[in-house]
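All protein chains but one are shown at their positions in the complex.
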Amino acid sequence: MKIHEYQSKEIFSRYSIPVTNETVCYTADEVVAATTKFGLPVVVKAQVLTGGRGKAGGVKLARTIEEAREAAEKILGMDIKGYTVEKVLVAEGVKFNSEFYVGLTIDRNSKSVIFMASSEGGVEIEEVAKENPDAIHKFVIDPDLGMTSFVARKIAFKLFNDFSLVKQAVDLFQKLYQIFLDTDASLVEINPLVVTDAGNLLALDGKMNFDDNALYRQPAIEALNEPDEDEKKEIAAKDSGLTYIRLDGNIGCMVNGAGLAMASMDVIKYFGGNPANFLDIGGSSSPQKVIDAMNLLMSDKNVKVIMINIFGGITRCDDVARGLVTALDQMKVDIPIVIRLSGTNAEEGLRIISEKNLPIVNSLSEAAKEAIRLVNN
Amino acid sequence: MKIHEYQSKEIFSRYSIPVTNETVCYTADEVVAATTKFGLPVVVKAQVLTGGRGKAGGVKLARTIEEAREAAEKILGMDIKGYTVEKVLVAEGVKFNSEFYVGLTIDRNSKSVIFMASSEGGVEIEEVAKENPDAIHKFVIDPDLGMTSFVARKIAFKLFNDFSLVKQAVDLFQKLYQIFLDTDASLVEINPLVVTDAGNLLALDGKMNFDDNALYRQPAIEALNEPDEDEKKEIAAKDSGLTYIRLDGNIGCMVNGAGLAMASMDVIKYFGGNPANFLDIGGSSSPQKVIDAMNLLMSDKNVKVIMINIFGGITRCDDVARGLVTALDQMKVDIPIVIRLSGTNAEEGLRIISEKNLPIVNSLSEAAKEAIRLVNN
Amino acid sequence: MSILINKSTKLVVQGITGRDGSFHTGKMKAYGTNVVAGVSPGKGGQTVHDIPVFNTVEDAVKATGANTSVIFVPAPLAGDAILEAADAGVELVICISEGVPTLDMVKATSYLKKKGVKLIGANCPGLITPEESMIGILPGNIFKKGNVGLMSRSGTLTYLMVSLLTSAGLGQSTCVGIGGDPVAGLYYQELLQMFEDDPETEAIVLIGEIGGDAEERAAQYIKDHITKPVVAFIAGQTAPPGKRMGHAGAIISSGSGTAAEKIAAFESIGVPVARLPIELPELVKKRLAERK
Partner (left out) sequence: MSILINKSTKLVVQGITGRDGSFHTGKMKAYGTNVVAGVSPGKGGQTVHDIPVFNTVEDAVKATGANTSVIFVPAPLAGDAILEAADAGVELVICISEGVPTLDMVKATSYLKKKGVKLIGANCPGLITPEESMIGILPGNIFKKGNVGLMSRSGTLTYLMVSLLTSAGLGQSTCVGIGGDPVAGLYYQELLQMFEDDPETEAIVLIGEIGGDAEERAAQYIKDHITKPVVAFIAGQTAPPGKRMGHAGAIISSGSGTAAEKIAAFESIGVPVARLPIELPELVKKRLAERK
């Protein structure tokens, strides 16, 4: 789960990490009022849950009230990578003399939180990673130790020579780590972290992502979620125990297991078809899940054929079959269905399904080919 | 540092550990008022910073208002092991059907916090430890894990069969451990922890001690300290970097290092003398410490002779000598002083001291014998 | 021989009284796995499929000598269950539970490393040494004893691959589902080394997917340490970037973690990669034949 810059910085503020004076605005008038309050110059920044807003023109410096209004009018309503800008952040302009990058995320290899720091702040860190990887210092945080003073100091000395900045950084790094733990984050980033002309560290921008698996114990974070239309569908699916991602093809897929679902998409594409979605009905299925999945597939008007590929393990084929039979009894399904069932309780599943007279195929390749044949009819 | 039962239970309450309804009272009238508020019966308990109040008659059950007043009048002002009872705790009487012991302390051998639990609650745990050591379950808490649910559950299943009690206990044990960490405790004890007739766990008594070395970061705990007269002197000494314990002899001792100070007392006793105190001026001495130490020794009217035994290491003998010379210049010292100096900068120290014409001896045994000879003169 | 589990494995099931735990305990027992105990706090003394249930893993291990644990508890309790198993002295823990918070896994993997206890998962289907022991939720009937070692980040995709191998006459030494979470227990490198050291394993199948760089690291490890033939498959060749494909790990971000990169990493060191699942058995046979 992602949140906006201003929400991240509100969390930073709660931990006494210094951020710019700023306020979120929904209209140009609000932007003008905020500008008047803060004094000139200000920076007007699009708040959208995607990257690359700078390149898209979503960040503007305003040196006059008129410029602030103009910036607000241009940015509000702007489309950035398919996201419409509905609010902007107006932040007091700050004079600074250097920019740094700091970020915390999970490192798969060390199985720990990793702290990244770079003197090349203010640009996209992915670019730094490609062009000058040595400029990014990485520190694996031992989970038993946490961000103790010496670890924070080790990092801080990589960025700063001035001991006053080192001391500020130690405090800031410890707080960032605490935020990471307290909120079950998957990413906490300040880019840029600047040194103001007055010699203080300040978070000019902020970014946080969260571990979806931990949201159940983070109600305050979950309350910040602003899903778009596709995501709402995905969330509703997740509430039913399904993982759904809408794509732009016409073969609706219902598969159990993420890997098999991806492989099923790959096979469809390999034979020239186009999957309409990724849909993993997960393990531990109940008949209700299959009914929900069928409803989800049928709600996409692009879907011309449904391909069901189940390999039973924790999922029982008989549960899937029962769910499918019930779904077909309850709802009008006027498009063809191709089914492949194997694994746990497959025989029982096939027996149940046989009453509905649906086409049953024996391999994934066959299923894909049959689905493609049907969609092309 | 120790605190009273009622203070411990206030801390428990802050962590939502269930304790009896209770209030601390300073007069018999207050006790009567509290009794009226809670309803009968109540228990009136002496609040003193020493053990054994039960055996001394400092805990009484009152079934009538008159009994409550009588109990208050008897207990308030009572002397328990040299401590005068200045306040009592009036606690609502509770019906319970079993008593347990739980306690957390530091285990030197595992270098960890250790959790002790026993079904034989309500009696002195030291007695259980002697008579039936197997009745005390001990669990070393891995500092990297803390009191995770499974650890708390393992302990709880040793005490309870009823799963409802196990669940209450898991919650309570986790809170106790958190209290231990949060307050830098050295001991947290509930004895007895009772199961009420309603089937709930309840802390009937509570005890907490704290790590003196950590008080600097526990101002709220330090504020609870109620030192007696001797302890006030010890605390004042500690503020000067001295460790002072008053004893009942007449040979004032000034030594650097706890081990050497104890050994010096042992040697004095061995030769038939009586040390007036334990006084460790510690490492890293400054001349001022020695001046403070001399003031401390001279404030005890029992002291008839002063024996100084310094073996320089981190303590420099010249610092001690300078402090002693200054002290002798500033204050009237009308009792004899015996001095032994060796180790770091001993020669310089002896040179400085030589101007004062004090008796210098070469060994601890000699020093002790000389001090005893002088006190017997 | 085989890796990790065999006939002498004595299994304790954490969460044995739950719907899934109970169901799959029955399946495991029916397969021939030596399930000696179950754990469910507060239900000690009961039995499930004639298997005694204990309140704690410690009690279960003391009473039965269990040396391996499989976990079926709900995700919020899974991290603690892993710690409990390791504390109780088992040698191997398999966590089936899906949706375990990442920071819980960070704590668990750190503790297990300290204790020297091996972990598989979380969010994995388990593992099987065919005709000896099956632990987890694998459909036993598709596996067959043989000489192919298999490891996979996926569950059901593994079943598909295994059924193709078995149909083609290629039995398996041990098959391990390592799970799809960002922080998990044993990973490709450790398992590659175990298969390399296992005399019964003659070829290794590695099934990967998009996201992260585990496959690239595995390729490097194979180059440096593995002499046995390896064949790979990568799921998600057509997945769009920025979308998380079910597994927490299966996300392509910032132009890294793509199937193309992973396939290139394997092929550059001579590890063939099947484009369709159905191609896999032939590639394995070819590599085995080349070797002889």
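A, B and C label the chains in the order they appear, each numbered from 1.
One rule holds in what follows: contacts are C-beta pairs under 8 Å (C-beta built on N, C-alpha and C of every residue); 3 or more make two chains touch, one makes a residue touch a chain.
For clarity, every value in this text was computed on a predicted model and none was experimentally measured.
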Relative to the complete complex, which of the depicted chains are touched by the chain excluded from display? A, B
Looking at the full complex, which residue from B:Asn21, B:Gln288 or B:Thr344 touches the chain that isn't shown here? B:Thr344
Of B:Glu120, B:Asp184, B:Glu226 or B:Asp300, which residue touches the hidden chain? B:Asp184
Which candidate, A:Lys74, A:Arg153, A:Lys207 or A:Lys238, sits in contact with the chain we can't see? A:Arg153
Residue of B:Ala214, B:Ala236 or B:Leu328 touching the missing chain in the full complex: B:Ala214
Contacting the left-out chain: of A:Val166, A:Ala185, A:Ala203 or A:Val290, that is A:Val166
Which chain A residues would touch the chain omitted from the figure, given the whole complex? 142, 144-145, 148-151, 153-154, 157, 163, 166-167
State which residues belonging to chain B touch the missing partner chain. 106, 108-109, 111-113, 126, 142-144, 181, 184, 186, 211-214, 216-217, 243, 245, 247, 255-263, 265-267, 269-270, 275, 278, 280, 282-284, 310-316, 342-344, 363-365
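The rule is simple: only the chains that are shown with their structure count from here on.
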Any idea whether A-C or B-C has more C-beta pairs in contact? A-C
Averaging only over C-alpha atoms, locate the centres of chain B and chain C and give their separation in whole Å. 54
Mean-CA-position distance for chain C and chain A (Å): 27
Going through chain B residue by residue, note those that touch at least 2 other chains and give them in order. 144
Among the residues of chain C, which are close enough to touch at least two other chains? 107, 110
